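Notes follow the structure.
Excluded from the complex is one protein chain; the other protein chains are retained at their positions.
When the chains are written out, they are named A, B, C and D in that same order, and each has its own residue count from 1.
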Amino acid sequence: MIRCLSYSQGEIVDIEPNIISEKINNKNLLWVDLENPNDFEIKILSESFRFHPLTIEDCLHRKQRSKIEDYQNYYFIVMNVFKGRKLEKEFINSEIFIFVSKTYVVTVHWSKMELIDVIYKKATVTTNIFERGIDFLLYSIMDGVIDDYFPVVDEIGEKIDEIEEGIFKKDDNVVYNKIFTLKKNMLKLRKIITAQREILNTFLRHDFTLIKEENRLYFMDIYDHIMRLFDLIDTYYDLLTGTLDLYMSSISNRMNEIMKTLTIITTIMMPLTLITGIYGMNFKNMPELNTEYGYFVTLAFMGLIALWEILYFKKKKWL
Amino acid sequence: MIRCLSYSQGEIVDIEPNIISEKINNKNLLWVDLENPNDFEIKILSESFRFHPLTIEDCLHRKQRSKIEDYQNYYFIVMNVFKGRKLEKEFINSEIFIFVSKTYVVTVHWSKMELIDVIYKKATVTTNIFERGIDFLLYSIMDGVIDDYFPVVDEIGEKIDEIEEGIFKKDDNVVYNKIFTLKKNMLKLRKIITAQREILNTFLRHDFTLIKEENRLYFMDIYDHIMRLFDLIDTYYDLLTGTLDLYMSSISNRMNEIMKTLTIITTIMMPLTLITGIYGMNFKNMPELNTEYGYFVTLAFMGLIALWEILYFKKKKWL
Amino acid sequence: MIRCLSYSQGEIVDIEPNIISEKINNKNLLWVDLENPNDFEIKILSESFRFHPLTIEDCLHRKQRSKIEDYQNYYFIVMNVFKGRKLEKEFINSEIFIFVSKTYVVTVHWSKMELIDVIYKKATVTTNIFERGIDFLLYSIMDGVIDDYFPVVDEIGEKIDEIEEGIFKKDDNVVYNKIFTLKKNMLKLRKIITAQREILNTFLRHDFTLIKEENRLYFMDIYDHIMRLFDLIDTYYDLLTGTLDLYMSSISNRMNEIMKTLTIITTIMMPLTLITGIYGMNFKNMPELNTEYGYFVTLAFMGLIALWEILYFKKKKWL
Amino acid sequence: MIRCLSYSQGEIVDIEPNIISEKINNKNLLWVDLENPNDFEIKILSESFRFHPLTIEDCLHRKQRSKIEDYQNYYFIVMNVFKGRKLEKEFINSEIFIFVSKTYVVTVHWSKMELIDVIYKKATVTTNIFERGIDFLLYSIMDGVIDDYFPVVDEIGEKIDEIEEGIFKKDDNVVYNKIFTLKKNMLKLRKIITAQREILNTFLRHDFTLIKEENRLYFMDIYDHIMRLFDLIDTYYDLLTGTLDLYMSSISNRMNEIMKTLTIITTIMMPLTLITGIYGMNFKNMPELNTEYGYFVTLAFMGLIALWEILYFKKKKWL
Partner (left out) sequence: MIRCLSYSQGEIVDIEPNIISEKINNKNLLWVDLENPNDFEIKILSESFRFHPLTIEDCLHRKQRSKIEDYQNYYFIVMNVFKGRKLEKEFINSEIFIFVSKTYVVTVHWSKMELIDVIYKKATVTTNIFERGIDFLLYSIMDGVIDDYFPVVDEIGEKIDEIEEGIFKKDDNVVYNKIFTLKKNMLKLRKIITAQREILNTFLRHDFTLIKEENRLYFMDIYDHIMRLFDLIDTYYDLLTGTLDLYMSSISNRMNEIMKTLTIITTIMMPLTLITGIYGMNFKNMPELNTEYGYFVTLAFMGLIALWEILYFKKKKWL
């Protein structure tokens, strides 16, 4: 699907793809959005815009990392977009490919993106965005991409709290498994954010002329958001490592508890059993056996031993 | 709540908010403090001072990280302020937002801050602060913010000592739990201090004109304090990791102790029990049973075995 | 084996080694490929091309790390080429040695390389490659080398998934062993990619004149591929460390399970055995023995004890 | 206590504090040493030397980190001095505060320092030090401070060897405890050395005019010593971490040994006990009981079982 907006002298027009080339030459401001483009629509990239074959190839081959490349008269930007908010499973992300020059923005993506739809609608309705220039349009898109990461990161924070609680409650259902999946997703997320930070770094360099000085502040704002994402992910990652230690130590503690039970029972029962064994022997001459109260004395003696041991364990704080 | 101080030619005046704009134009030195401002007071930021909408938005949305941003004719600074000294629970911090130009300082915060009140009072009473310039006022505020972290960090040190002692005393009440909460707080604290160090780095660059050369030394002093905080937190963090190892090793040691007890008891009791078992068998023809002293000899023999084992364990240092 | 291609004015000729010197002086574009060269063919490097003895020595001694060296009128590049796709065993790589100036590329390798054969064939058939210049030929070779690493890295990803699954299935056949071998290979791979990234860094510096501005983009593309490899390897390495933790925790969990079984059995059986021991003693005067239902009462009592213990363990979630 | 040395035209004079100001103006070389100064002596710093209040405050508040600060006409240096050589307890250090300009050195310290006394004596006796300039005097002091760290670091090395040996000898008295205390001290020491390295870095910058080119080499020598300290501490720290692993693995090994003993005894004794249990049953019809050699055959059989098990364990290398 292809959508084109042209802006010139305060007027926004929804144009047909076939007149794109003409608009480019007229120096109109232009936003072309390609959602899941077919072969014909892809051709517009090479024929109307004359983008470098390498970049078009990049658009076709997905699984790109975020980057920015300078092609003299335009920049080619890839941004990873978070998609689907289920942290239980493996984390999925898609890409948005952005071509941007001083007069146009071309966005290519292979799945419907709500954030693009929202901005597109807004750009159609008011002239607010185009008025401030092509760089402000770019800002709106990038800001949307970055802000979409916050709910994910917040959810990660909640997940960690959940895991931590689970450990204290000794609720054992595959805790480590959860930690591991979360770690996997955070590693992925961290790589994505790192790559996107590099893009912003390029933008904020003072020799980057695409961005007007008055709009620079907006990009600084995105940068600030990315840094906050970074801080959060870093902190959460360290916390996650902490919960793992917590989990391992809780396993060790439980082991200790189990061993203590075993040891206490064994240590109390074994000597008693030995005594019964002794008086169960069949020797002819065992004087104790024939005494009147031997049995009761023995039972009492066994009781004393047990008591003494229990007191000993109490003292050792095993009970 | 809004408070405004105006300084001009050695005189400090408490002014009304509605004449702020006028004072700005007159190049008077000005400190405007907004504590938990209402919508009307917030408007002063945009209308009298004409601050950038992005910065005002930042003031409204809390949970910012410390940063400094250059808006040509003023700087926008966010500083995290430590709040509430309970380390047991999760660590809480609030923000102070500072707008600073060559002639005014505007501080915005959403809760009462003692450190601001102290400086405000001092600035009202003596001309000491304003006399040395707006940058000295800024220094006073920042110094207060940073110095508030020292008691927290000192408390962390004491907590670690406490935990360490608890481990040696084998006092088991949720030690790891404590270590984990402390770690969490230190991670957070570290991020905050790192961000604030960056602000000071910006201040101390020689091309930073807001600060007069004679006041530079004061900011170097803050920097030095931050570095000390850093050193302390780093060291404590490493120590905390050390106590965790200590704790794990103490668990292992206790496990060893428990296992030893179990093994010693089992190893001594089992052979004795076997012997009693043997003489408890009902075979017709068991010559030992009919000897006069068989029972006593057997008891003595069992005693010898036990003794031999005890000596063996002594030698092996298990006892 | 030696192969030489000469290109001049749109024509590609397969030339004899003995006229190489002549072609060099005529400023023809030249590609000389030496596959497993004999002593005579090696001599061409020193005599026709007058390469520095140190570089020729490097070609003869294998096990080089990737590097680029500037010899004023030519560059000497070593690249590690992945060879053989069996990750189970230790990872093997060979080298390709490339001498490149503005007019020639000389490639030396000690084993047949499919990627060279493919490019050679392509260069013979169409003028596409030579037309764009010697630097494009270099790009084609380097791109082939780098792209050969992707299947390996993908395979590593699959291996990790396999190992992870094996841990959850409690399939114990030498899991750690596999993790260890994989780690070994990844360490090696990482070193190789790091060294190759440095080469690309040198290429992309703006003062590197060998590459024409129009072909620079292609080398940026290679750089981008390397960065992707890097990201993947880094992520996989962290994941692998994660699986190791997972494995260790699964061992600990199994240990816990075993200990629980032991403790439950012991704790239930021992008191019962003690009771049977008591009534197995041979005291003359044991009133219970002579009661009519003593035996059955005792059995019932033992049953109750066992039941009580089972309930206790259920409550403690050990069962 | 205050001591002042004045040097001028080859003559060294012990002067009174009250003529310090005069000597400063006369451009005599001057060394003023304040040991545990009283309020009156502190006043000299502010009144005669006119040092900045911030630096004087630093002198009064101890627990400073090593640093160098540039106050236009003099430098303020803080150096941590090692004090007391008992590594068992927590590591103590004090500070020496140095004010240095082209014509004077002022040293302030709160406890008697042998290294200062030594240099003071030397400076009184010969003109060797003052002749080479104020910077050489500074070098002498700093060199003394740094060299004092070597015996500590050497002692750490010996301690580690001691701990390591203790582990192999299975000498258990609080080993981990020792490792932990040592780690604590090394962390502290590392911070100190790092801060001092930064001072030297400042000194060796070529735009640092306080030091004459001919004396620069001496400061390079100090730098070299610091680097050696660094190397040693780093290596020892890594070794210490290694000994911790060694200790943990030795605990695991001992646990294994204990468990083996337990398992062997249990595995041998239990089946034998079962057999005696069987022939201890009171069934009327148990044919074996009435055979002539049943008892002896049973004993022999039990012996065989035990033997077979022992051989089995030998094969499994548990014995």
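The rule we apply is simple: a contact is a pair of C-beta atoms (placed from the backbone, for glycine too) under 8 Å apart; a residue touches a chain by one contact, two chains touch by 3 or more.
Source: prediction; values computed, not measured.
Peer 1: Among the options D:E158, D:D234 or D:E292, which residue touches the chain absent from this view?
Peer 2: D:D234
Peer 1: Spell out the interface residues on chain C facing the chain that's missing from view.
Peer 2: That gives, for chain C, the contact residues 52, 54, 64-65, 67, 69, 71, 170, 172, 176-177, 180, 183-184, 187-188, 191, 195, 244, 247-248, 251-252, 254-255, 258-259, 261-262, 265-266, 269-270, 272-273, 275-277, 279-282, 286, 288-295, 298-299.
Peer 1: Would you write out the residues of chain D that touch the absent chain, in ascending order?
Peer 2: Residues in contact with the chain left out: 164, 168, 217-218, 220-221, 224, 227-228, 231, 234-235, 238-239, 242-243, 245-246, 249-250, 252-253, 255-256, 259-260, 262-263, 266-267, 270-271, 273-274, 277-278, 280-286, 317-318.
FYI, only the chains that are shown with their structure count from here on.
Peer 1: When every step has to jump to a touching chain, what is the lowest number of steps that links chain C to chain D?
Peer 2: Minimum number of steps from chain C to chain D: 3.
Peer 1: Over half shared numbers or under half: where do the identical copies chain A and chain C land at their interface, same or different?
Peer 2: different
Peer 1: How many Å are there between the centre of chain A and the centre of chain D, using C-alpha atoms for each centre?
Peer 2: Centres of chain A and chain D (C-alpha means) sit 41 Å apart.
Peer 1: Hey, how far is the Cα centre of chain A from the one of chain C, in Å?
Peer 2: Between these chains, centre-to-centre, one finds 25 Å.
Peer 1: If I count partner chains per residue in chain A, which residues reach a count of at least 2?
Peer 2: Residues 252, 255, 259, 262, 266, 270, 273, 277, 280-282, 286.
Peer 1: Assign the assembly's chain-to-chain touch graph to one of these shapes: line, ring, star, complete, other.
Peer 2: line
Peer 1: Which pairs of chains touch one another in this structure?
Peer 2: Touch list across chains, by label: A-B, A-C, B-D.
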